[in-house]
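Removed: one protein chain of the complex. Kept in place: all other protein chains.
All chains are identified by letter, namely A, B and C, in their written order; residue positions are counted from 1 within each chain.
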Amino acid sequence: MMLLKINNLCKSFGGLSAVLNFNLEIRENELIGLIGPNGAGKTTVFNLITGVYKPDAGEIIFKGENIGGLPPYVICQKGIARTFQNIRLFNNLTVMENVKIALHKNVPYSLPAALFRLNSFYRGEKEIEEEAIRWLKLFNLDHRREEIASSLPYGEQRRLEIARALATHPTLLILDEPAAGMNPNETLELMELIRRLRDEFKLAILLIEHDMSLVMGVCERIYVLDYGQVIAEGKPEEIRNNKRVIEAYLGEEV
Amino acid sequence: MLELMQQIVNGLSLGAIYALIALGYTMVYGIIKLINFAHGDVMMVGAYVGFFSVSMLGTNIVVAMIFAMLACALLGVIIEKVAYKPLRRATRIAALITAIGVSLFLEYTTIFFLTPQQRIFPQGTFPVQDYSLAGISVSNKDIFIFISAILLMVILQFIVKNTKTGKAMRAVSEDKDAAVLMGINVDNTISVTFAIGSALAAAAGVMIGVYYNTINPLMGILPGLKAFVAAVLGGIGIIPGAMVGGFILGILETLVSGYGNSLYRDAVAFGILILILLIKPTGIFGKNTGEKV
Amino acid sequence: MIMNVFANRWGKLGAEILILAFIFLFVQYFITVGVFNQYHQIIITSLCINIILAVSLNLINGFTGQLSLGHAGFMAVGAYVSVVLTKFMGMPFLVGLVGGCLAAAAAGFVIGVPTLRLKGDYLAIATLGFGEIIRVILQNIEYVGGPAGIVGIPKMTTWGWLFAGVVITIATIQNLINSSYGRAIISVREDEIASEVMGINITSYKVLAFVIGAFFAGLAGGLYAHYFYIIKPETFNFLKSFDVLVMVVLGGLGSTTGAVIAAAFITLLSAALQAFPAIRMIIYALILILLMIYRPQGLMGNKELSVKILGKIWSGKNDAA
Partner (left out) sequence: MRVSRKVVWLVLLLFAFGMVAGCGGKAGGGKEAAAEEILIGINAELSGAVASYGSNARDGALLAIEQINEQGGILGKKLKAIERDNKSSADEAMSVSADLVTKGIVAQIGPLTSGNVQGCTPVMMDNKIPLIAPAATAVSVTVNEKGETLDYIFRVCFIDPFQGTLMAQFAYDNLGARKAAILKDASNDYSKGLADYFKKTFIEKGGQIVAEEGFIKGDRDFRATLTKIRSLNPDFIYVPGYYEEVAPLIKQARELGINVAIGGGDGWDSPDMVEVAGKANLNNTYFTNHYSVEDPNPKVQEFVKAYRAKYNKDPDAFAALAYDAVQLLVQAIKDANSTNPEDIKNALANIKDFEGVTGKMTIDEQHNPVKAGVIIEFKDGKQVMNTRIEPK
């Protein structure tokens, strides 16, 4: 079944088109890559899908509903979660608190229950705590739980950000350069993790990545973006041999 | 119609005063992102220096203004070195509280040494000439203060945009660490910023003192606040914005008093300001620089 | 650990109540036997009111990260509405206080919804403007005395009311902050975009914090009015908002204990300096500047003072337990 369908999406900044007539389709449980030279508009596409930017034109149909232009928190509540290219953790808070904030979406008790410390608050907090620990264990961050997020090494910060995104229980996870700054070993582990997440949580995943080994290794279909437009789409091997793609990447230098 | 013209003239001359103070405010803000709440009080000190220069040394008003500007430039640099520099890496709100402290310190040290009573500029410090143009009364001091505000804005804009110091200022404003790497002496640049900002405040102080005849140790609070509002209205950190903000505020207040109800003047003026901000959340000239994600 | 707290919940609650009762009776005893004379009682009153103001503003400025300069306006609403209810309409004090709080919260909602879209200094100016608007309106309402204000307000605020006010304010705000809703509020301060992408409606949480902060500012206003005999609009001008802001920043943004300590410090300092009229404000200003230079993050930073930390300081241990 179709999970996300983007039709003729457009966005321009100060007269310059960042994204032009962009189309994309993601089925449930699919792993899609979005690649392209620097400045091709990939992150803009992500920002449009997650509501950080409002589209100028076009539709973003998620589970049969146009979510284009909705505020980010609504889009999150509908089941899309993301990470950021330049990690955006809550830097002064602990690892545990970072994940708990993501769990707020499904907070199991009411505001009065919190203010007056009703039983449901204690029960709910216990649930939240347990679930947060489950996520941290899954990402092997359990031992860091009381540490301040910004004090973590880079790779762990990336993992924490993915854990935090998953804690919102998305059906579509969007990863913006998850392997940036990782060594080959870490990248390999990440590939493994991405596959596992997809299978375990029945997720669709859309990712931007410059590391071709990761994209080619893990994605089932790939979209190539240049100057805000899709120039190619297909299976990894098709993309690898596509003339326009090669031109686009070579042309980047010119 | 005649009355409206008169009110607009009134508004422009009141606005020029706000603009004059707002210029220094916005410049310091633009470079080091500090809301210098002591700016109005530096203005007060400038007014006092000017006053003593005229009344005790018997200088003319131009010399008095130069004295005041020099004294306040020095004062501004000292304030920056002593009170703000240690907080350069701290949160902005910590610096804001320090600025409130400096403001109180200047006010009450002045009261301690010079009593809280107002001082009066000697008659004839500025030979006043009233003109009546088609029924609209204007005095030469209105014109003087109006031209000064515009002139100072142009000079300031020129300094910031076109001189080497100005480029250093803008570099510091963008990124202090990068500026250091580019070989810019950040400390000196900030000192110069404060010196210019404080000298501007002093000039405004002397002009206001002469304009209204009287000065007192708490004279900086209200105009300081209004100037801050004017600077925010224009888009804080933007030099032409401060001037436009000042004029808008002046005209707004005048029109509320003239055609609305003066008892509600500040409420209506603030109400309109908030409305403008809701429409233009970063002030009239402010660019809505959305955070890069 | 959470299991532990959960299991011992009722036991700890009992201990809390015991300690609170002890403090209450301790001070009450001193008042009754006259060790605390009228002067001390006035200072205790100011202290409690300042604690309520600082802790509630800290929710807005410290935990939510929204620079508000209009707190005195909410205090004014609480003060005036409570006095109208008690003095003019003859309602009981409790009704007056609650009415004042609700009115202030309503004002917070009306002001918060449009202005909280603004950021940083623009928000500061908008809130300052609203605070001044409230004051100017009060100045022009003949029913509440215009600039002369309301005189002869019956003295109803007692140590018991103040103590209850402080405890309720601190408990409510701490309960809020240490809950999922509080974490959502703090995430707004930390990173608005990340927070929103995590499904948090940042505007509504800003408004929530603003409304609760205003509610307790209203409480402070009601308690103030029923102790100091007279209220007038001038009392609640923007300089009053600055005073509260100073307490919050001095204590450390985002630290409730810090706000309490700073409120106590400022109140006692101010009282102690009354005897030096000539240099009073100069000393106050110098202390402010020096404290900020040497403790720019405030007395407590964003940490809370807890038995754990005290214990650590006591035993000189450094390991994080």
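Brief remarks on what is shown
As a convention for this text, a residue touches a chain if its C-beta (ideal position, glycine included) is under 8 Å from a C-beta of that chain, and two chains touch if they have at least 3 such contacts.
Keep in mind that this is a model prediction, so the values were computed, not measured.
Hidden chain, full complex: it touches shown chains B, C. Among C:Ser46, C:Gln66 or C:Thr86, only C:Ser46 touches the chain left out of the display.
The chain not displayed touches chain B at residues 3, 6-7, 10-11, 13-14, 17, 108, 111, 115-118, 120, 123, 130, 137, 139, 208, 212-214, 216, 218-219, 221-222, 253-259, 261-263, 265-266.
Taking the whole complex into account, chain C touches the unshown chain at residues 5, 12-13, 15-16, 19-20, 23, 26-27, 30, 35-44, 46-47, 51, 136, 139-140, 146-149, 151-152, 155, 166, 170-171, 174, 178, 224, 228-235, 256-257, 260-261, 264, 268, 270-272, 274-275, 277-278, 280-281, 304-308, 310.
Just so it is clear, only the chains that are shown with their structure count from here on.
Using mean Cα coordinates as chain centres, the one most removed from chain A is B.
The chain closest to the protein's centre is C, with centres computed as averages of CA atoms. Between the CA-based centres of chain A and chain C the separation comes to 40 Å, rounded to the whole angstrom. Counting partner chains per residue, chain C has residues 193 touching two or more of them. Taken residue by residue, chain B touches two or more other chains at 293, whereas all remaining positions touch fewer. Across the complex, chain C meets chain A through its residues 2-3, 6, 9, 172, 175-176, 179-184, 186-187, 190-191, 193-202, 208, 302, 320.
Partner chain C is touched in their complex by these residues of chain B: 35, 83, 86-87, 89-91, 93-98, 100-105, 107-109, 111-112, 225, 228-229, 232, 236, 263-264, 266-267, 270-271, 273-274, 277-278, 281-283, 291, 293. Residues 61, 67, 114-115, 117-119, 121-122, 124-126, 129-130, 132-133, 136-137, 139-140, 193, 238, 242, 245-246, 249-250, 253, 278-282, 284-286, 288-289, 292-293, 296-298 of chain C touch chain B in their complex.
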